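The complex appears here without one of its protein chains, the remainder shown in place.
Now for chain A:
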C-alpha cells in the first residue's frame, strides 16, 4: 500500500487543528462541532489518492472561510440587535411610511 506524501499529511493535521480551534466559537457548542469534525475526518481517513486529498483539503479551507463569515455575521447581527434596534425601527418606519404614501397618491 502506498502512503500519500508526508507534506499532505501535515497539511491535513494543520487543517484539523485550525478547524478545531474555530469550533470553540461554534453557536451549537464546541462538543457538537468537535464530534462532527472528527467523524468527517475519520470518514475520509482511508483516502490515499494525493489529488483527492488536495480536493478534500480545499473543501476544509472553504469551510474555514464559511465559518469566519458565519461568526462575523452573527456578531454583527447581535450587536445591531442590541444597540441599533431603535434606529432600525425608525428607519424602517420612515421607509414604510414613504412606501405607503406612494400608493395613496396614485389612489
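One rule holds in what follows: a residue touches a chain if its C-beta (ideal position, glycine included) is under 8 Å from a C-beta of that chain, and two chains touch if they have at least 3 such contacts; residues count from 1.
In this section, contacts and distances are computed from a predicted model.
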item	value
Hidden subunit of the complex - UniProt protein name among "Probable 28S rRNA (Cytosine(4447)-C(5))-methyltransferase isoform X1", "Exoribonuclease phosphorolytic domain-containing protein", "Non-structural maintenance of chromosomes element 1 homolog" or "Electron transfer flavoprotein subunit beta"	"Electron transfer flavoprotein subunit beta"
For chain A, residues in touch with the removed chain	14, 17-18, 21-22, 25, 27, 64, 68, 71-72, 74-76, 78-80, 82-84, 87, 90
